[in-house]
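For reference, the structure discussed in these notes is given below.
Note that one protein chain is taken out, while the other chains of the complex remain in position.
So, chain A:
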């Protein structure tokens, strides 16, 4: 059933390697179609995470288009005359009135609104999960760095797309969100006030913001994202998908299903599953009850004013930052308590995210192409860093809901905030260390397993009275999974690699490399395997017992050993 296709970079005899050669430098149009149809796509559930983002994005386009038919992007004020009684006669913006009309007067409008909003939350969530799958498996390595960067841009644009959408209904909550966005602009030193005037076309809230956000939300950002997604998919096809190591899977081939028809059918089916799940949720669970929030008015706020979850980490960062970071200098106020946990943090996170593939390249001194994925345990430092970043992010996210948590769990919000501040600095390093130790431990266990076989839990007593546990040898495939990865060492142990350690770059590179690879478990070498086999032949302490030796050993139970 599975097909094998060779990599373009393969130095092998391409004709012999089989179907679907995609020589990127020499493709004619017909060849593209042909090549595309005969692509193979490896199969693993985690490779479908990107697909969830893709399909939720499609759902967003479809439902969003429906919403534009009825939404009125205007801040003009009118008395509400629609069917929702508890708001009768209140002065509301046309944007808000039309959002209510979509919910209550347009047939099917409410379910479409709810699908659109649930899909938005799930879109960003699946994008983040997809990103972490790419990170932990090392799929961002050469030649996919650019696709990683495109992905990172998509992730940040998705957040802004979500935020502008959240602002459109002009209800109490979205208005509060816009107010906070204005505070973030104002807090930018020197140019803050100008920025705010520029965006709002004057004082807050003004009359232009909703029309502007509308254009950004339905035209500008979707167009950019669509183009980036197209590029993302193009590069995916160009580089072919990575695969996990396994029998017959090498850096030079792809083992999987042909894209057409098997994988296409599967993808199409998955679209309906994603749509189905989101529609089901939207049918039963409400989201963003704008009628209950009421129309925006700058004076009231509601307890529990929160942004949608993907902005929550920034809200959390602001909540954790102490107010005394704000100071006055030369008659100007510098709101570092807002500027640092919002603008600065976004920029730093973006920079690290985009740069990561190259940071790791420097640390490893490895500029080769990688088409086989890493098992996360075989990259303890990277996996540790990923878990550390995740921990940091989750603590900020939790802090964004500190009032709800305090309310639900009857905690003091002051104590909770102090506790979270502490955790923000203490937990991530602990998470890094623990994860790295766990990875190294798993690698050690893999090594043991590869060399001495699997523990069977059966205890055997040898003639001279010693007790040993019987180890069953692994089959070829299993063993290969455990021994296939390369040894990674600090650059100073690889004389030929890396920059000259006397240069500044060389110093940095060597330090980074030590940080990544000083602690390591060497993969099993063929020589070691050979030695272990030899050793087993003589029935050493941890050895797997050969069936031939069974007679001389007294088993403590009556089970037989399988060789």
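The rule is short, and it goes like this: contacts are C-beta pairs under 8 Å (C-beta built on N, C-alpha and C of every residue); 3 or more make two chains touch, one makes a residue touch a chain; residues count from 1.
Criterion: contacts and distances are computed from a predicted model.
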Next on the checklist: Not counting the visible chains, the remaining one has a UniProt entry; which protein name from "Cytochrome bc1 complex cytochrome c subunit", "Threonine/serine exporter", "Acyl-CoA dehydrogenase family protein" or "Cell division ATP-binding protein FtsE" does it give?
Outcome noted: "Cytochrome bc1 complex cytochrome c subunit"
Checklist entry - Among A:183, A:287, A:390 or A:472, which residue is in touch with the absent chain? => result A:287
Next on the checklist: Given that one chain is not shown, which residue among A:404, A:459 or A:531 touches it?
Outcome noted: A:404
Checklist entry - For the full complex, which residue in A:54, A:87, A:184 or A:225 touches the chain that was left out? => result A:87
Item to check | Residues of chain A in contact with the chain not shown | outcome: 43-46, 48-49, 51-52, 84-90, 103-104, 110, 114, 118, 121-122, 125-126, 129, 172-173, 257, 266, 269-270, 273-274, 277-278, 281-289, 291-294, 297, 299-309, 312, 400-404, 406-408, 410-415
